[in-house]
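With one protein chain withheld, the remaining protein chains of the complex are depicted in position.
So that you can tell them apart, the chains are marked A, B and C in the order they are listed, and the count of residues begins at 1 in each.
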Amino acid sequence: MVDVVRIGLVGCGFMGKAHSLSYRNLEAVHWPKLPRIELTRVADAIESVAREGAERYGWQSAVDDWRSVTRGTDIDLVDIVTPNDLHAEAAIDAAEHGKFVLCEKPLANSLEAAQRMYDAVAKAGVGNQVNFVFRKWPAVVLAKRLIDDGHIGAVTRFRGWYFVEDALDANQPVGWRFDKTRAGSGSIGDIGSHVIDLARYLAGDLSAVLARLETVVPVRPVRGSSKVLRVAVDDAADILLRFASGASGSIQTGWAAAGHRNDIGFEVAGDEGAIRFGWERANELEWYRAGAQDGLSGFQTIVVGPDHPGGDLLWPAAGLGLGYGDAFLISLGDAVNAAAGSAVSAPSFLDGLRVCEVTDAALRSADTGTWISLPARSHTGA
Amino acid sequence: MVDVVRIGLVGCGFMGKAHSLSYRNLEAVHWPKLPRIELTRVADAIESVAREGAERYGWQSAVDDWRSVTRGTDIDLVDIVTPNDLHAEAAIDAAEHGKFVLCEKPLANSLEAAQRMYDAVAKAGVGNQVNFVFRKWPAVVLAKRLIDDGHIGAVTRFRGWYFVEDALDANQPVGWRFDKTRAGSGSIGDIGSHVIDLARYLAGDLSAVLARLETVVPVRPVRGSSKVLRVAVDDAADILLRFASGASGSIQTGWAAAGHRNDIGFEVAGDEGAIRFGWERANELEWYRAGAQDGLSGFQTIVVGPDHPGGDLLWPAAGLGLGYGDAFLISLGDAVNAAAGSAVSAPSFLDGLRVCEVTDAALRSADTGTWISLPARSHTGA
Amino acid sequence: MVDVVRIGLVGCGFMGKAHSLSYRNLEAVHWPKLPRIELTRVADAIESVAREGAERYGWQSAVDDWRSVTRGTDIDLVDIVTPNDLHAEAAIDAAEHGKFVLCEKPLANSLEAAQRMYDAVAKAGVGNQVNFVFRKWPAVVLAKRLIDDGHIGAVTRFRGWYFVEDALDANQPVGWRFDKTRAGSGSIGDIGSHVIDLARYLAGDLSAVLARLETVVPVRPVRGSSKVLRVAVDDAADILLRFASGASGSIQTGWAAAGHRNDIGFEVAGDEGAIRFGWERANELEWYRAGAQDGLSGFQTIVVGPDHPGGDLLWPAAGLGLGYGDAFLISLGDAVNAAAGSAVSAPSFLDGLRVCEVTDAALRSADTGTWISLPARSHTGA
Partner (left out) sequence: MVDVVRIGLVGCGFMGKAHSLSYRNLEAVHWPKLPRIELTRVADAIESVAREGAERYGWQSAVDDWRSVTRGTDIDLVDIVTPNDLHAEAAIDAAEHGKFVLCEKPLANSLEAAQRMYDAVAKAGVGNQVNFVFRKWPAVVLAKRLIDDGHIGAVTRFRGWYFVEDALDANQPVGWRFDKTRAGSGSIGDIGSHVIDLARYLAGDLSAVLARLETVVPVRPVRGSSKVLRVAVDDAADILLRFASGASGSIQTGWAAAGHRNDIGFEVAGDEGAIRFGWERANELEWYRAGAQDGLSGFQTIVVGPDHPGGDLLWPAAGLGLGYGDAFLISLGDAVNAAAGSAVSAPSFLDGLRVCEVTDAALRSADTGTWISLPARSHTGA
């Protein structure tokens, strides 16, 4: 295990901000459990963005060519936060140069690219992690523990959703997320990938999916342009799931869901109980155990705090509450520890690949209107 | 319009109780808008049940042969509240004898039976109503009005659900609802039919469905018997909907949904807003209008009261609140008025037939794993 | 025990409706546990109101002189639902004529009148009940049982409230409830008396109170008149409570509480847990037990159903839900049983008197701005 991890960041937009702010506090928060980190270099295709990012967040150098990061001999961990279509090339290059690779979700904008990325890290034997932050969230980790400890019995049903309103206004100009060639898919890959990851994390591998995709708003103006975009990606999706365990499930996503802000959540039902989580009350978990108390059973609201996994990261009392940004403190801390060799990273690129397999199968299912089987797995990467 | 409606009830179980209690108060509640009613006769296959029902609820006579009701010359309105497999014969006989026919939901346990029932009332020219009580509920009628008045823009998505826990305990003996030959289907017909009706009521006719049915608990003991039942009906269902309007939707049902009591609800999303309803807060409706107030938009919780449709039935102040039983006061009041000739009844047998078409298509879809189209309609019966 | 209870109703306004509808279904609902009842006579000062009430609800006769009820030799139970200032005279007359007396809350519009009423029933030895319906409500009775069974440990704090918006509009004409000579007090007696009763029911007798009363809207138009009323009653109140047990508590009321419809609720805290109830989710009770489950404790939401006290009155499944009107089915059922001699009635006039003592002490406290002690009791009437 090394005692310093030198980090390079590829991309400096919204996610660059979230990651940079976390890195700045990472050692102090995890004190004294983390190796020392250095914010060595930030790259952005727009050089001024990289330079401002460096100045603002304390990156030691700024470049416009991401290869200076992926190939930098002074870099241990390459963190990729670009638009989806740039993940593969940077991640593969980083792997080939022996870096630990952390990549924002979804792993790639196509199954083919995801497979190449996974192959690259496998071949290079480098550590790797895909940044599905929600599965790092204390209430979600607690859900996982309750399920694994048998507190809801055998899982029978998973229901997940992610609804936002961002795309409701058909007249608001849109960017790369609506461009199929760059994003690969719409809501299903963007926000749905989080829920697919949660489904796998909480209920195991999938064996088949059936999907219906919608493009509720078919034409949109393009940001920074007078053109309009004929939208080829989904802005709403329904996915039915079959798990390898025999459990069933569903995922619903919406980019134009009126009134929903960042409404991600799930319910996992078992034959003896159930667990519910919703981001609107992100520091709580609802747990139900059937028949636990004669005539007094009901969903109980556990407020996450220092007694719960990850809940001790910041505050000494339950209910003070973590925010969205704090999720990255947990996730990036795990990546740094893994890069230092002191932990196996999860979720890995294999998990990211599995999510892309599901997304890809869902896209094909939506085309054919039929169930698409996923290959049986001798093991799970999760 | 007649000034008295003489009622005969076929069946005297749980629903017989709900209907009987409502009839007893119907005139007083609707005063003075309803014709006089007489509780003329109750039939139950078990004569002692019929006799006790008569004594308890004030039915003037009790019989074990339902034909004494459907053919009684002293009966104007035949109300059928038997198990599903007995609906058709009684309803058709009542129609053939010129009665107004009110039938509990679902209309029948098969599409074929539902079609025969509809044909019978159409041929006989008698008034008819299927007792989907939830679409009579004030908060739901308010939802309908808001939608029709354009308060959420054009409907784009419908999401409905009905989850109960009743069947979670695999060791609890079960009755006719789990018997495919009697019930026709499981949760999809029993509780799902309510949501299908709401989907049609709120978002219009359906053009296609895709379903996945589950039987989470495959073997159950039979009530009043030492046998076990190999369950052939669903205890959980996912249905994807396509509406004739182009809107999309979904319905989920569960009989063994841990922690859910009588959890029926829906969200209707439009391109300018959304509406949400859940039975856990049955006297409230949540309404969202995008951009209505600059930066201040959010779901607002309307507490139903005397200013709202049907909310003036009982209490002079919002929030005092109606209960499940009060739903029947509204629904049966409508039936009596229709039987007296002073109103057209809704939902009609045609609506009930449409719901059975959807259920039937869903069952076929679950078999094939593909989308099943529903015939285009030149008109809606709703 | 007698086998028929003949009922006379004094007053036929909103409460007359609620009571009459319940009486009509009382035997059928409680079947077969209740004696037979007869709706013998209804009185209202406005004869046409009495006549219409009789016709509408099935009272056998209608009179404008309430003495025909209180003194009727064909009456066993006198039920008083008039404005507060008429309770005393009618109740005392009924007692003196040997009737069981059921009286709407608050028992009287002054402590002096309440005392005379209690003395009258005590002297006459007649059964008596004051109609605090909320303490009959299944979720509330369940709360009582949980407390009595030690499920929250020793009670340390009671917090109750009742907020409505009815009086927010200063321009809406008002009736007798705003007239101090008739109502005695404002929100504190009208809606607050319910909460005082719940405080006593759930946490025992009070030993001292301190109150602050407000008249937020000091001048209002009078209904059916061109006059304005200089309002002398409170439309908002804060009451601090000291219980005989040593526990402390508070009650807040508001008639002009913007956004609150029928928002009555309470939280009872103990040294090992807590219980919460709010009418907005009237068929639920929240219960918390500290340390019950290591790290998993949280308020749990019990949905009231047939397993709970009174929850079996109507429906066979939890969550179908009772409404406001159903509360009267429970309360009036108890009164009829008590009148028939088969039960002791609760809450009794002594309970009603105790509530008036609290209200009276609160009014005096608001005048002096100091704590007012309540007499120690050798027993509770509850």
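Keep this in mind: a residue touches a chain if its C-beta (ideal position, glycine included) is under 8 Å from a C-beta of that chain, and two chains touch if they have at least 3 such contacts.
For clarity, every value in this text was computed on a predicted model and none was experimentally measured.
J.: What are the shown chains that the omitted chain is in contact with?
T.: A, B, C
J.: In the full complex, which of A:Gly150, A:Pro218, A:Gly246 or A:Gly319 touches the chain missing from this view?
T.: A:Gly319
J.: For a quick check of understanding: of C:Gln115, C:Asn131 or C:Thr156, which residue touches the chain that isn't displayed?
T.: C:Thr156
J.: Which is it among B:Ser48, B:Gln300, B:Ser342 or B:Ser373 that touches the chain not included here?
T.: B:Gln300
J.: So which of A:Arg24, A:Arg67, A:Lys144 or A:Arg377 would be touching the chain we can't see?
T.: A:Arg24
J.: Footprint of the hidden chain on chain A, which residues?
T.: 14, 17-18, 20-21, 24-25, 27-29, 31-32, 56-58, 164, 166, 260-263, 279-282, 284, 303, 305, 314-326
J.: For chain B, which positions touch the chain that isn't shown here?
T.: 146, 284, 287, 295-303, 307-308
J.: Against the chain that's been left off, what residues of chain C make contact? List them.
T.: 152, 156-157, 159, 165, 168-170, 210, 212, 214, 216-217, 236, 238, 240, 248, 250, 252, 254, 256-259, 269-274, 276, 288, 290-291, 297-299, 369-371
Note that only the chains that are shown with their structure count from here on.
J.: Counting shared numbers against all numbers at the contact of chain B and chain C, is it over half, same, or under half, different?
T.: Same residues, largely: of all residue numbers at this interface, over half are found in both copies.
J.: When you average C-alpha coordinates per chain, which one falls nearest the overall C-alpha average? Tell me, please.
T.: That would be B.
J.: Just curious, how far off is chain B from chain A if you go by their C-alpha centres, in Å?
T.: Chain centroid spacing, chain A to chain B, equals 42 Å.
J.: So, what's the distance in Å between the C-alpha centres of chain C and chain A?
T.: Whole-Å distance between the two chain centres: 54.
J.: Take the average of all CA coordinates in chain B, do the same for chain C, and state the distance between these two points in whole angstrom.
T.: 35
J.: By residue number and range, which residues of chain C touch two or more other chains?
T.: In chain C, the residues touching two or more other chains are 284, 303.
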